[in-house]
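Of the protein chains in this complex, all but one are displayed in their positions.
Going in written order, the chains are labelled A, B and C, and every chain counts its residues from 1.
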Amino acid sequence: MPPLLPLVELEADILILGAGGAGLLAALHATTINPRTKILIAVKGLLGQSGCTRMVQGGYNCVLNPNDSFEKHFEDTIKGGQFVNNQDLAWALVNDSPDRILELENKCGCLFDRNPDGTIHQKPFAGQSFDRTVHKGDLTGIEIMANLRDWTLEQENITVLQETRGLDLLTDTNGKVVGALLLNNRKGEFVSVKAKATLVATGGGATMYQISSPSLEKAGDGMGMAFRVGAEFIDMEMMQFHPTGLLVGKSIATGGLLEEGLRGAGARLFNKDGERYMERYSPDKMERATRDVVSRSSYMEIMAGRGTPSGGVLIDATHMGEKFLLDNFRGMVDRCREYGFDLLHSRVEVSPSAHYHMGGIRIDLNCKSNIDGLFAAGEDSGGVHGGNRLGGNGVADSIVFGARAGDAMAEYIRTAKAPGDVSTQARQLMEKWLAPLNREGGENPFKLRDQLERVMWRKAGVVRNGKDMAEAIPEIIEIREKIEQANGAGAPIYNAPWNEMINTVNLGVCAELLTRSAILREESRGAHYRQDFPEKNVKWLKNITVKPVNGDLKWDTVPVKFTRLKPPELIEQEKSLVH
Amino acid sequence: MATYQIRVARSGSDGATDSFTVELDHRMTVLDALFLIQREQDPTLSFRCSCRVGMCGTCAMRINWQPRLACQTRVLTLKADTIVVEPLAHLPVMKDLVVAMDPFFEQWKRVKPALHPDPKRDPKKLAVVPPTSEFGKQAQGKRDCITCGACYAACGIVGSNEEYLGPAAINKAMLRLMDPRDNAVDERLEELNDENGVWRCHTQFNCVAACPKGINLTDSIMKMKRSLLFPKKFHDKRNFVDNP
Amino acid sequence: MSARVINWYLQRVTGAALLFLLVLHFWVEHFTAEVRTPHGLTFAVIQQRFFHNPWFVAVDISFLIIALYHGLNGVRNIICDFSIVTKPMRNVVTVALILFGLGVAYWGIMAFVGNEHLNPLNPKGATVAAAR
Partner (left out) sequence: MTSAISLTIRKYSWKYAGNLAFWIQRLTGLGLVFYLILHVHTIHDLRDPAKFDAALATFSKPFFKLGEIFLLATVILHAMNGIRLTMVDMGVGLTKQRQVFWYFTIGLGAALLIAGALPMFIYGILRHQP
């Protein structure tokens, strides 16, 4: 007889899964609208100290300067996203972000870096026509999350379950989401929460790759859960790779980022033969080319056998001088030093590193998914960034759409009916998740996760082709089947193998959706690069959407609606038609 | 590659440690050692870690007696073949190296860590804070706190008096008190001026030695002690903001 | 300003004062001409001083009071460092230390005040002084 863990039943108006920027902003906004809203937040790690908003280095893009304009920011975002963004969402991002920065500063107490005269400082960032990135040194995320956390701590209407992860969403007979089943790792108990509205904001699935930059507990949980209740996904093939993830041998720190600004300031990339290979790939822009181009070039060098023995390339910043580096990139110099690299006097090994999932749950302007009662925000949602995300738009996305979700949920719960009983369903799901805890023998979840990461890195990574990806599909499916039989035996509290098993289940979902989407998109656009289709194709100004229907995947391609900006190639095409 | 003996404190019996032998290269950290142990030798080992690059502050633990971030402690720099890894002191152990941060945050909450915006300010305007102003200067390095709890675990006073605010909370209170946008001056001053507030600090500097972010916490505490001689000045702090 | 700030501040001020007084004390009890005799410091020397320069007593008594304040405030700090000393207990400790301090101060002051041997008007005391 397997040991049954206790099931704690809770009730709330709003359930928020994930407490990064999106989750906490949603709580903030819902509380502002009605301070008596009962909000329950489940965090996988410690409140405010886990997730990826915490790890933001660069900054937050917003239009504050009178010489800048929403139109310019919007245009940069759309051009960066290679015109497959949802333009309404992108416009909302651009439009809301200045208000949110005011809110972060004046309501939550963040203090971003200032100019000598005391006004806010905005730094330049790649791919932008104006200096509009608000930042706090190179640790912007800590400032945002620490202050949001402090705000949350003082709210009486908000209950926070720390080290509690979502397992599955609960639905009523109509398929409406009415809460979630959670696992409290701290107490070793299941928690079923009945809620009128549920927000998934747990972050994307970039950790499905061998070399990745996000925090470790991030595992596409929200997408996995939403997939299991039938949510629709968009742009799943779009995975951004950051060109300069630190390569620290076998250390877990591998993939941790060296800031983009380093290349912007003139750092050079070399292969193992000392060749400045960017000359071959992007002779005019060299290392200052966009993230996708540099990542791809580095990856190709490595794959062609011109990488270092441990599979990376070398970044060289020595020519900029000790003083310049210490003045401007102290954080990066220190980070290198922590792992025994000397950025000041020698070359440092870097590699492309999976960074941000542009795709995700398809949402509308109010962050509603296709399923009633289910909201998504932040990296869990897709469509805002299209084919490529600009540096500094990521945290803006989380904050802006977190807030929108908060507003929308506060409105939604006003009319929503109180959900019925969910304990039977919760108990069924609980038994499913309990199985690995009581299993004897079975697969090693750590090994399966490694296997998944390797498959994804080799076959559906920076540079893709149809043949490799077709090969990857059965491997992913095999891993997904095996992981269901994995061994998570041990104590019910802080059980690493059990949690890794759950992570891998969710990552498996993301991986399969990503790979299948990538096979469909027969062109190269933004972060998605196909060796067999290396050109951009005007026919592919479409989004690929997918949703599970009766145990099968229903694929669709939706033409992009150009509500505000048309791509130049389309304008050309129309011109030639007229003539 | 070199062989290290890692002695990890295990919950269960009191003070018991388990010894593991791991092979680590010269770039690897204590966190890597723990991951290797968890993956290959003993999956029941528990520890906390989120970002693994020194930003989240969840992997603080006592490494060879000193509170440190495991992800920032290269084994090579410890200059020892045997590494003793224990949970942070002064905090209840949940399992193995995982401690409950609740006592730390209970104190943190006492100083009202959130901004209590001044209703007289225009919320549509950003505060003007020249980096050369007093707040600007203090905010420079002191905002970097990642609430890892290393200072709390290093402080000798916390060891004998769990009601003491602790260095991190006082540092936070100082930043809020200096903040021109903030209004909760009296409440915070009351907590700081409590018998178990700033007055418990006896400048041991353990917090300064332990802080992985290099924040001079003793300096913050001393500033607060001195400021309490003239607490009125916090009410006048809005003077350097051109935003009525 | 609360009592705690004043206590903290006075602890520093009295510390500085004690430093000065201590040096003075050492000097007059060990190094002045009067005491650099084979007998060293004796009752007679003290009596002489007392009769000729009453400031000696004034300084000695203030030294005593400052030192007691500094010392007992320090003891109170040590006791309050332990959380087992709750708020009501702290008040008891404070009162007890004040009473103890007053007792010691009284004991010390009584060495000079109301001491018949140090009273110039007392023929017995004066005789001893004249005998030296």
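To be clear about the criterion, a residue touches a chain if its C-beta (ideal position, glycine included) is under 8 Å from a C-beta of that chain, and two chains touch if they have at least 3 such contacts.
Just so you know, these numbers come straight off a predicted model, no measurement behind them.
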(Q) Touch partners of the unshown chain, restricted to the chains that are shown, please. (A) B, C
(Q) Counting contacts across the full complex, list the positions on chain B that touch the omitted chain. (A) 15, 65-66, 89-90, 154, 156, 159, 202-206, 208-209, 216, 218-219, 222-223, 225-226
**Q.** In chain C, positions touching the absent partner
**A.** 12, 15-16, 18-19, 22, 38, 40-43, 46-47, 64, 67-68, 71-72, 74-75, 78, 104, 107-108, 110-112, 115-118, 128
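As a working rule, only the chains that are shown with their structure count from here on.
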**Q.** Pairwise touch network: line, ring, star, complete, or other
**A.** line
Q: Could you say which chain's mean Cα position falls nearest to the mean Cα position of the entire protein shown?
A: B
Q.
Using mean CA coordinates as chain centres, what's the gap between chain A and chain C in Å?
A. 71
Q | Distance between the centres, which are taken as Cα means, of chain C and chain B, whole angstrom | A | 44
(Q) If I count partner chains per residue in chain C, which residues reach a count of at least 2? (A) none
Q: Give the residues of chain A that touch two or more other chains, as numbers and ranges in rising order.
A: none
(Q) Under the stated contact criterion, what part of chain C meets chain B in this complex? (A) 1-2, 4-5, 8-9, 77, 80-83, 87, 90
Q | chain A residues within the chain B interface of the complex | A | 45-46, 48-51, 54-55, 64, 101-103, 105-109, 111, 114, 116-120, 136, 139, 141-143, 146-147, 150-151, 153-154, 186, 215-217, 248-253, 256, 335, 338-341, 446, 490-491, 493-497
Q: Spell out the part of chain B that touches chain C in their complex, as residue ranges.
A: 157, 160-164, 193, 195-196, 199-200, 202, 225, 228-229, 231
